[in-house]
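Apart from one protein chain that is not included, each protein chain of the complex appears where it belongs.
By written order: A and B. Residues from 1 in each chain.
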Amino acid sequence: MSDPRFFKTAKPLSLQEIATISGATLKGKNVDPEKQITDVAPLNTANSDQISFLDNKKYNDMFVTSKAGACFVTEEQAANAPEGMALLVTDKTYKAYALTAQKFYPDPSWTKTFIAPSAYIHPTAEIGANCIIDHNVYIGQHVKIGPNTWLKPNVVIGHGVEIGSHTIIGSNCSLSYCLIGSNVRLLPGVRIGQEGFGFAIDPAGHIPVPQLGRVIIGDKVWIGANSTIDRGAGPDTIIGDGCMIDNLVQIGHNVKIGKFAVIVSQVGISGSAEIEDYVVLAGQVGVAGHITVGRGSRVGAKSGIMKDVPAGSEVMGAPAIPLKDYFRQIATLAKLAKKPQTTTEQQ
Amino acid sequence: MSDPRFFKTAKPLSLQEIATISGATLKGKNVDPEKQITDVAPLNTANSDQISFLDNKKYNDMFVTSKAGACFVTEEQAANAPEGMALLVTDKTYKAYALTAQKFYPDPSWTKTFIAPSAYIHPTAEIGANCIIDHNVYIGQHVKIGPNTWLKPNVVIGHGVEIGSHTIIGSNCSLSYCLIGSNVRLLPGVRIGQEGFGFAIDPAGHIPVPQLGRVIIGDKVWIGANSTIDRGAGPDTIIGDGCMIDNLVQIGHNVKIGKFAVIVSQVGISGSAEIEDYVVLAGQVGVAGHITVGRGSRVGAKSGIMKDVPAGSEVMGAPAIPLKDYFRQIATLAKLAKKPQTTTEQQ
Partner (left out) sequence: MSDPRFFKTAKPLSLQEIATISGATLKGKNVDPEKQITDVAPLNTANSDQISFLDNKKYNDMFVTSKAGACFVTEEQAANAPEGMALLVTDKTYKAYALTAQKFYPDPSWTKTFIAPSAYIHPTAEIGANCIIDHNVYIGQHVKIGPNTWLKPNVVIGHGVEIGSHTIIGSNCSLSYCLIGSNVRLLPGVRIGQEGFGFAIDPAGHIPVPQLGRVIIGDKVWIGANSTIDRGAGPDTIIGDGCMIDNLVQIGHNVKIGKFAVIVSQVGISGSAEIEDYVVLAGQVGVAGHITVGRGSRVGAKSGIMKDVPAGSEVMGAPAIPLKDYFRQIATLAKLAKKPQTTTEQQ
């Protein structure tokens, strides 16, 4: 059970309701579709009123001894279920779990406007209905904020910024020169819209180039803590709908990211790179400037992308190469290093 | 044209004025030196009242069809210009563009002091003339701030800190134990002067060593969002004049960086390393402690510097080696991995 100091579950759901929410099919002997489930829980701690999921073979042992009242499983695993467990059968157990957990722990909601007395809102700013403007927030000139949006404490919104509806901006974030969509989540400490790293190199002192673009962030984008997204130099920096961006990620000026990309922690994307739809960049990847990573490509952790990656690729390494080649090179080098070095020399 | 919600251009400039500002030579048939230019713009969107630049052969096609009224080009490229385009010929087209763009989009300026009512300023602090001390700023004891400096909202300045003139500190920055020069730019979320990572390793509990130095930052230094610079342990941490430091960079205690160094995003520089003048460290580079990277050296992205790098080097890889060797090693390994592994064994 989640810690009640931090979490509160919504009302119980019947197995039948959960089947509808999750798209899973209810199975199991003597299962009562009206049985009430009160919470989600991991396999090893769930009780008979709770629902769990099995997503990874690694956890099979936990599954067969689980005391969960119900569980999302695949058809294949269903046969191994312990007696008395109600089964919700689906190909996508984790998705089914996610949809169900969202019902037990819905996003925060509120029913009236709150503007903290310590918030500063410039008179020219427009705040939508039913917003929370929290303590010590700063909102500059001509800012526009849609309805049902929440700015957490100490957020700073620079002049001209526009934010959609149902968006939550985490504490201590700084936004400038940007247009933010709806249903966006920014975690604490995100920096969006500051000037990018653009200057003419000069031995007498580098000459900063005014950065004249914006950052445009689509709907349902998620951006992790302390990540930084620079505004464009002339073109815009663009983050497509539904992108998931983790903590401490750097996105340079003019970068374009397509829809539903997944960018894991500490990735750095250099200026003017393009990351197409559904790309996955694993942790600590670096992408050089003016590079395109094609649609649906998957890039392994710590890789360095130095040239275009065709759509649908799987690459790894620095510089990144196809995944198969990467592992073959690793194995080759290991083999060569193990041989007595004199062998080759003596031939 | 830049988005007027965020940007405002200064007054138009004649081609003659632009030639003077940029050091370029005005050329082209029937060019009127008094023709007014109203803005800068990229080659593919510029109109006949705007000026653009050509810096990269990649954009030649865009150049020959551009509708820009004027363009910075090299002598070599001038012949390819479309008819009617005024040419400003120079070897350094990007520098010329930068200087001109700065005139159209000058740094913010203001003509009177503003101290937000919510700012806290300790009575012993000294604030120069014509400063902006923005909302929710905190300024501790004995802080000294030079004239024409702007502290953006939610900045925290610890006791004893000194800041020069014409410096802009971005929102949500934290400064302590540091002396900051003039014309410095700190982007949002920068942390300067916190205690460095210094402790005596001990199995019964590591013993923190008081960090007794400062951070000293020269003039015209630029530091990107969410970067962190620790104060010295006894000596100081020093950042030379004109350094350009990108987002999410880590600089450890006692590090010395010379003048005009360029440190790209997510670089980490360990304690007591020395980075000499004009060094360029590309993205995600790591530098070990007590290492010197010699004047003017260039270090490729993701490199790991484990020993001193002589002045003027070009290195890459982890551990970093001369650039040529790096690419030869990459090629060698690729070749060896492609061969059937049995060949060598059968010999």
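By our rule, a residue touches a chain if its C-beta (ideal position, glycine included) is under 8 Å from a C-beta of that chain, and two chains touch if they have at least 3 such contacts.
Model, not experiment: these values are computed from the prediction.
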Which residue of A:Lys35, A:Lys152, A:His166 or A:His206 touches the chain not shown here: A:Lys152
Touching the absent chain in the whole complex: find that residue among A:Val31, A:Met62 or A:Leu99. A:Leu99
Of A:Gly28, A:Gly69, A:Gly189 or A:Pro210, which residue touches the hidden chain? A:Gly189
Absent chain, residues of subunit B that touch it: 118, 120, 136, 138, 142, 154, 156, 158-160, 162, 172-174, 176-177, 189, 191, 194-195, 197, 199-203, 205-210, 212-214, 226, 228, 230, 234-235, 248, 250, 252, 266, 268, 270, 284, 286, 288, 290, 302, 304, 306, 318-319, 321, 325, 328-329, 331-333, 335-336, 344, 347
Against the chain that's been left off, what residues of subunit A make contact? List them. 2-3, 5-7, 40-42, 58, 92, 94-95, 97-99, 101-102, 104-105, 116, 118, 134-136, 152-154, 170-172, 185, 187-189, 220, 222, 224-226, 241-242, 244, 246-248, 260, 262, 264-266, 278, 283-284, 301-302, 318, 330, 333-334, 336-337, 341, 344, 347
